[in-house]
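A single protein chain has been removed from this complex, and every other one stays in its place.
Should a chain be cited, it is by its letter among A, B and C, assigned in written order, with residues numbered from 1 in that chain.
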Amino acid sequence: MHRFEIRVRYGDTDQMGWVYYGNYLRWFEIGRAEMLRSMGRSYREVEEDLGVLMPVLEARCRYFHGARYDERVTLETGLLDHARATMRFGYRVRGEDGTVCAVGLTEHCFTSRDAKLVRPPAMLRDLLGVAPPVDDELRGLLGA
Amino acid sequence: MHRFEIRVRYGDTDQMGWVYYGNYLRWFEIGRAEMLRSMGRSYREVEEDLGVLMPVLEARCRYFHGARYDERVTLETGLLDHARATMRFGYRVRGEDGTVCAVGLTEHCFTSRDAKLVRPPAMLRDLLGVAPPVDDELRGLLGA
Amino acid sequence: MHRFEIRVRYGDTDQMGWVYYGNYLRWFEIGRAEMLRSMGRSYREVEEDLGVLMPVLEARCRYFHGARYDERVTLETGLLDHARATMRFGYRVRGEDGTVCAVGLTEHCFTSRDAKLVRPPAMLRDLLGVAPPVDDELRGLLGA
Partner (left out) sequence: MHRFEIRVRYGDTDQMGWVYYGNYLRWFEIGRAEMLRSMGRSYREVEEDLGVLMPVLEARCRYFHGARYDERVTLETGLLDHARATMRFGYRVRGEDGTVCAVGLTEHCFTSRDAKLVRPPAMLRDLLGVAPPVDDELRGLLGA
């Protein structure tokens, strides 16, 4: 799986003292963008050059352990699976000491700028063929 | 189900022109807080008076239709189910014209301030007994 | 000045236990949008019907007292002043007990969709003539 490190910021926390639960979906966005970049492409290119958007159809997150302010967390991202018109990414967030903070998935479709469903462009299909898959442990946790 | 209206703000949108997908989890938070309030209690009381936190174990959201800037959306919230140590809320977000924008669920446990699992206090158990349930349509969509 | 009430949400707080300082700028956005709406217009109309954007040139906020989770705060918004090509709004945020939590201002210009400076459309100029002004106390605090 692709790995990318980020730092927890003050504004990410809430008064419980851990990262607010909604912010993990932002981390998933960072994870999939950086995985794409590591494969030589960027989601900005997909949008700007190909005119294809990848809106989220579904998002899930299971929370195991709160991430703390200033902690350096690792976003692990991989391809979970893909069908003709959709694809799913899997994510695992690890704390500084390796503890699993959360796991999750997002499902995406492909649309034109005016929100019509389209087939994924060849460039994306090619990428899906070589994208790092999620590992078995994560696949098991996601029950998917 | 409990209903609560909110307005989409500029800062909620992203450059696709709809509400950013992570912000729906914030809306779910608003939905469950206002459902609790409609039953005569507040989550602030639960935290401050009872010393009990209700961290999120799992969150899911399925996105059907993007919400737009300045749109008045309705958060529909209900109890999905509960067990001895956990409970789940279900949510449906409707746009101004009634279109379903998204549905989702959150699962919560009960902990003390120092993050130890506790049994839900009697006040919360009593509330769970009279909380508005999710309707059948939502239950079906959530597959839960 | 125009008044609008909002509720502090969990996701607005940070681990200090008060509202994160950056979120006040979101509240200012809500304040000016609702002031405009109270005058019979909406910022969405300005963007969609007139094709005019009002990007922020400057924002300032002075923080006096932290707002707390679940507190009902009042956004007070008024016109601070305007010139041919710019205008400024002033804001005061009051806590549930009337305490002033923060004051601030934003300065805006008018642009077309492709980011070119334009003169404010007649509809906006007319509104500026009848908009509720900031009160003297706030004008003093803003030193403006």
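Rule of thumb we're sticking to: a contact is a pair of C-beta atoms (placed from the backbone, for glycine too) under 8 Å apart; a residue touches a chain by one contact, two chains touch by 3 or more.
None of the values given here were measured: they were computed from a predicted structure.
Interface with the hidden chain, as seen from subunit A, comprises residues 7, 9-11, 26, 29-30, 33, 42-44, 69-70. In the full complex, subunit C contacts the hidden chain through residues 16, 18, 21-23, 25-26, 29, 53, 55-63, 66, 115. In the full complex, subunit B touches the hidden chain at residues 10-11, 13-18, 20, 22, 69.
Quick note on the criterion: only the chains that are shown with their structure count from here on.
Between the two copies, subunit A and subunit C, the C-alpha superposition involves a rotation of 180 degrees in steps of 5.
Measuring from the average of all protein CA coordinates, the nearest chain centre is that of B. Both subunit B and subunit C derive from one sequence, and where they touch, over half of the residue numbers involved are common to the two copies. One simple way to say how far apart two chains are is to compare their mean CA positions; for subunit A and subunit B this gives 23 Å. Averaged C-alpha coordinates give centres for subunit B and subunit C that are 29 Å from one another. With touch defined as above, residues shared between interfaces to two or more other chains in subunit B number as follows: 26, 29.
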